[in-house]
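For this view, one protein chain was removed and the others were kept in their places.
This part shows chain A:
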Amino acid sequence: MRAYLSVFRLRLSMGLQYRTAALAGIATQFFWGFLILMVFVAFYSQSSIDSPISLPQIADYIWLQQAFLALIVLWFRDNELFQLITGGNIAYELCRPSELYGFWYAKLLAQRLSGALLRCFPILLVAAFLPEPYRLNLPATFEAAILSFVALLFGLLILVSISMLIYISTFVTMSPAGSLLLFAVLGEFLAGMIIPIPLMPSWMRSIVYALPFRFTSDFPFRIYSGHIPVNEALKLLPLQLAWLAALVAVGKYTMSKALRRVVVQGG
């Protein structure tokens, strides 16, 4: 346990030293947030039917996505890990008395948390003081706030276990490009990062609800705005945990398979 905590700490402190990257990230996320929200504001002003999610709830959805981007996107990656696998430095990782899956998991988790810690507060703060309808509203209820925080944390764990699969696939493909692109594009869409899930047609929603991606961002953010009521969220939480357990199990199994076949070339 000490090893996992230690690598978590080291990666966290390392991540916190990239200030310029964080500033650039914040600027980009504001730009995107505004852009997407303006599109929705225009849509909603022309719409005559009752929309399945209200405009203030969309605003919450978008700003939370932008603020916690580092916790919810699959393209956020650790190039060092890819180099470790393709370059052969994995030889050293394999002669450590720790279980590789947990070790890398801790590393990835820390990297994402350090990214989010640097970026989320300025975005949340500024977005909370924007004029209507662009404003990030307060959480629906106190329970919703707590529950969405918990769901976001479990969502983060799910996301890291999905991204572990990308790293594991690199053992076979030797290049991260393919699986990164595939996971990033599909995962982002299925997580409701491109179109909010409540606005999808119902047949598409039934596909999305059958997959784990929505639990990483759509689920916690809709709890926050009250679009998913607390009692319903409590019913879905066990499903989220089940997905987490399943993904970790698959990751551990495939990784142990991959490690048995590993070939460290050169040297």
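We take it that a contact is a pair of C-beta atoms (placed from the backbone, for glycine too) under 8 Å apart; a residue touches a chain by one contact, two chains touch by 3 or more; residues count from 1.
Note that in this section contacts and distances are computed from a predicted model.
Per the UniProt record, the absent chain's protein name among "ATP-binding cassette domain-containing protein", "MrpA C-terminal/MbhD domain-containing protein", "Acyl-CoA reductase" or "Galactose-6-phosphate isomerase subunit LacA" is "ATP-binding cassette domain-containing protein". The residue touching the chain not shown here, chosen from A:F43, A:Y92, A:F142 or A:Y253, is A:Y92. Listed residues A:L5, A:L23, A:A128 or A:L153: the one in touch with the omitted chain is A:L5.
For chain A, the list of residues touching the undisplayed chain reads 2-3, 5-7, 10, 13-14, 80, 88-89, 91-92, 94-99, 260-264, 266-267.
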